[in-house]
Each structure stands twice: as structure tokens, then as C-alpha cells.
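Report on the structure given below.
All protein chains but one are shown at their positions in the complex.
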Amino acid sequence: MASSDRSVGWLRTNQGVAACLVVAILILLGYLLSQDWVYQQQRDGFRLGFFTIVSTFVMLVCVGFTLIGKQKDQATPEMAKMQPNHWIRAFFGLFTMLIYYILAWDAHFSQEWLRAIIDVIPFTGDFLIWTVVFLTFGMAMLGVRPLTSAIAAGAIVSCVIFGLFLLIGINLPQSVVGHILGTAPV
Amino acid sequence: MKLMKLTALAAMGASLALATPAIADGHYPSGTIKTIVPFGAGGGTDRWARVMSSVGFDVFGHGMHVQNRGGAGGTIGWKYMMDQKADGHSILLASPTPVMAALMEKNPPYDPENVRIAAYYSVMKPTLVAPKGKPYSTWAGLVEYLKDDSNKKLTIGGTMTQLLGPASLLAQLGLEKRVILVPYSGTGKAVNDYLGGHITMVNVTTSTAVGLADKNAIVVNASDLDYNKKAIAAMGDVPNAKTLGLTPFNPPRFVAMHPDTPDAQVEAMGKKMGELLNTKSVKRLIGKLGEDIVYLDAAASEAAYKKVMAEAKKYLPLFQ
Partner (left out) sequence: MINVDALYDAIALVFTWQTLMWIAIGVTIGVGVGAMPGLTATTGIALMLPLTFTMDQAAALGLLIGLYKGAIYGGSISAISFATPGTSEAAATVFDGHKLMTRGKGKKALLIALYASVTADFLSDVITILIAPLLALVALQFGPSERFWLMVLAVCLLGALSGSHFAKGMLSAAMGLFIGTIGADPVSSVPRNTFDLWWLGEGIHLIPLVVGIFAMGAMLEKIVEMSTVKQKVKRLGGTMKGLFSMGGEGLSFKEYLSCWKEMSIGLGVGTFVGMLPGLGSTVGAFLSYGIAKQASPEKKIGTGKIEGVAAAEAGNNATVGPTLVPLLAFGIPGSAVAALIGAALMLQGATPGPRMFELFPTIIYSLFIILLLGNIFNLGIGRMFAFLYAKLGELPPQVLVPIVMGMAVIGAYSYANNEWDVLVMLVFGIVGLFMRTFRIPEAPLIITFLLAPQAEENLRRGLLINEGDWIATLMSSPLAIGLAIAVVVLTYISTRMRIAERMTEIADDAEAAEAEAKSNS
């Protein structure tokens, strides 16, 4: 499967990754075993946590095999290429999506502090505006140049999605635009 | 016909026909009613919501904007209702499911008893179905059968809400230990196992029972409400909790509102709901879906809700 490129650090070999996973799974297992619900007996005799604990053990065993298996010194080509800043980029991508979701859908996850912040920002809960912003930002970040073409592409795609959903009858959040078009429920 | 087309369009939830700005003229409601369905599109409650919202404009003078907020056994939708303003413009079309889910949860996100009930719009009639020609095919026969310890235990399948019906009746006679309650996540799966002979009896809603009545025996109706004409024609005379002199289990479908909603608005919403359920179009569509309208106003439904909560809490431990 993979290149047994000795130049990659140990942490990125199958063994290295498996070692990290072992630690993570042990922490998970420790957490689970400290929970009361795990030991709660059900009407049919099974403990509430039985299958969860079994699956965690199986995970541990599988990772154990990876740790000491034949391919332990190899690294997958993807893992070999992966740099810490790549993970940061991926997390940043996800974080951007979360922010986009919060702003476009006015979502506060029942958190008062989040609601307070959202209330200050204009146009929250407006799908069209924030989708244009998100798409343009995303395309620009990934290298679409000139910026005007990113803006144009973002705007066109957002309008198409918005229009399609309106036709199907799925409610997307709409405040400003909805009022102008008269399509927003109050 | 034209009106019906219009109402259907409104029901689409496509919001196109629903646009009306809120006018604060002192009348209630003064704007669109946010109608929260605590389940995904397509379930039983959702169908009620779509039918109701199809005449919402005629009754309220404002549209009913149906919002599906599904997930976590209905608790997401209930929690969402609690997060809305208590101004009477957000209602939750609730069923026993989110109530049960909250009762099961160690740290529930809300107290299912701290809520205002504007109206009941239906009450389910948990109906026990058994094979024909068995000693337990009638209620009297079932009781006799269970009293005799030498008989094998019987298995009853159904959703948890439905199962609470026969469980409560049997518990009142001290016979709950003689049956095995087998919970299912959906009525379809339970009926499938029953028809295949994998469980002895199944507990279902009226409309499902009507479909099974042809080739099966209908044992008991755990509520104290009579069936509608069509159901009586199909199932004949079935004893219910009232005729048996037992405490009934009446799982409701109800309109819930934020606990801080002023009394006047809760009452007004209850009355409007009564009007809505009384429209010809709603009656016709609900009848076709095989469901019954059972309307109670705010005061009556809050009292009934307290009773059913007490019953549910009493018998839920039977499942644990």
C-alpha cells in the first residue's frame, strides 16, 4: 500500500499514528469506565454500556495490531505528505463553515453569549448575503484570481441555490432579500 | 375547489402564499404563527401540521409557517420552542414522544411539565390486537389467561407510547409481570413481527387496528374514548378503559406553548385551534388519513395532560 519511506518521521508511520490512537482510545475508555450509566443494568440483563465498551476494546485491539503489524514502519503516502499546517488549514476550513452556518442561519446553539454576539452583527439570518460572502471568501482563499471573478462566481452560485430551494419549497433563512422579494415568512 | 387549491398552496410551506407582515393592532394573533413540528418532514405530526396549516390563514388571518425541527426524539423541537419568545406566536405540535424522551433523559433540556397547553387536537387510542380464536383473544379471556400462572407469559409489541396503554391497564389488575413488553422503534416493524408470529400480540393506533381487524381479534382500547363510526363498523364492540372501570391511558397530540405565555393568549390559541379543527377541509383530510380529531380547549387539555403525565411516570419504570 504505502511507500516505506524511511525519511518520514516516526510519528507519521503507521506505528506512530497507532501509538497516538492508543493513547486517545485509552483516554476514551477511562472516561467511559468512570461513567455511572455504563454499569446500569437493563431489563434484559445487559448493562447499558456493554456494546460501547466492546466497541472501544475492539478499536484498541485493531490499533494494537497496526502498532505492531508488518506494515508498522510504513507510512501512507497521504500521511507522509501531511504537514501540521495542513491540519490547521483543514480545521480553518471547518471553522469557516461553522461561522458561515451561524451567521447565515442565525444559529446560537442555545448559547446566550453566542446570541449576544450574533445580535450585534448585521444581516445575520440572511442566507443569500452570507452565502455570497462565504463562497467568495472560500474561493479567494483557495486562489481564484482576480477577486472580481470570485465575487461573481460566489454571487451567481448563491442565487442559483437560493432560487432552487425556493422552488422546491425548502425554507432557507431570508431576511433582507426575503423582504424585498416578499417571500420571507415573518 | 378554487379555495382548496389555494389552501393547498399555502400548505406547501413554500411560504410564497404566506407573506404577511405583523401588524401590532392589539388583535391576537398579530402575525404568522410559527408552527414547530419536533420531527422531520413526513411523519404523523408533520402530516397533521401540513393539513392544519392549509387552513391556517382562514382561521388566524395569518399564515401558519410550519417548521420541522427534528432530532433527539423530539427534544430538539421542544427546546427550540422554549427558546422562542413567549408572545403566543410560536406553537409546538407535540406528541407523547418528546415528553417520554425528556422523562428518560438524566439531564433533560426542559421539564415536560413546565409548559402551557393550548389545546388537544387528537388523542391516540392504544389498541391491543391478538390472533383470533385464542383464549386471550378477548379482554376477559386475556385476564383469565394471565391469572393462571401455569400459562406461558405473553409478549406484546409496539412503540413505547403505545405499550404504556395495555401496560397501565394490566398493572391496575396486578398482571403486568405476566406479560413481556417488547418495545419497537416503529409500528410497522412491530406489526411485521406480529403477523409473522414472532410476538403474541401487538398494540397499535386505531387506523392500523382497523386494517388488521379483518383477520385478527381486537382485544381492548386502553383509552376511555370511543372509536369513530368507521372504526366501530370494522372492529365491532371493543371494551375500553371506561367500560372496564379502569384508569385510562390517553396519549395526546397537543398544541404546546412557552410556559411564560400569558393566559389570555393560551386560551385564545386554544379557541382558534377549535375553529381550525372544525373546518370542513381539515375534517375531511384528517378523516382520510385515518386519524381522529379530539379537541379539548386550554383548560381541559391542561387538566388532561396532568393526568396522563402521572400515568406515564407511574408505568415507565416497567421498561427499565
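As written, the chain order gives the labels A and B, with residue 1 at the start of each chain.
One rule holds for everything that comes next: a residue touches a chain if its C-beta (ideal position, glycine included) is under 8 Å from a C-beta of that chain, and two chains touch if they have at least 3 such contacts.
Every value quoted in this text rests on a predicted model; they were computed, and no experiment measured them.
Enquirer: Among the chains you can see, which ones touch the chain that has been omitted?
Expert: Its contacts among the visible chains are A, B.
Enquirer: For the chain left out of this view, which of B:32, B:67 or B:247 touches it?
Expert: B:67
Enquirer: Quick one: which of B:198, B:283 or B:313 touches the chain that's been left out?
Expert: Of all options in B:198, B:283 or B:313, contact with the hidden chain holds for B:198.
Enquirer: Among B:85, B:153 or B:283, exactly one should touch the missing chain; which is it?
Expert: Checking the options B:85, B:153 or B:283, the one contacting the hidden chain is B:153.
Enquirer: Considering the whole complex rather than only what is displayed, give the residues of chain A touching the chain that is not shown.
Expert: 1-2, 17, 32, 37, 40, 42-46, 48-49, 51-52, 54-56, 58-59, 62-63, 65-66, 69, 71, 76, 78-79, 81-82, 85-86, 89-91, 93-94, 97-98, 100-101, 104-105, 107, 109, 131, 134-135, 137-139, 142-145, 153-154, 157, 161, 164-165, 168-170, 172
Enquirer: Which residues does chain B use to touch the chain missing from this display?
Expert: Output for chain B: 1, 4-5, 8, 11-13, 40-43, 46-47, 50-51, 54, 67-73, 75-76, 79, 100-101, 104-109, 153, 155, 160, 180, 182-189, 191-193, 195-199, 208, 211, 214, 285, 288-290, 319-320.
As a working rule, only the chains that are shown with their structure count from here on.
Enquirer: Compute the distance, rounded to whole Å, between the mean C-alpha positions of chain A and chain B.
Expert: 37
Enquirer: Quick check on the complex: what are the chain B residues that touch chain A?
Expert: It comes out as residues 12-16, 18-22, 31-32, 63, 65, 67, 79, 83, 106, 109, 319-320.
Enquirer: Note which residues of chain A are touching chain B in the complex, please.
Expert: On the chain A side, the touching residues are 37, 42-43, 110, 166, 169, 171, 182-186.
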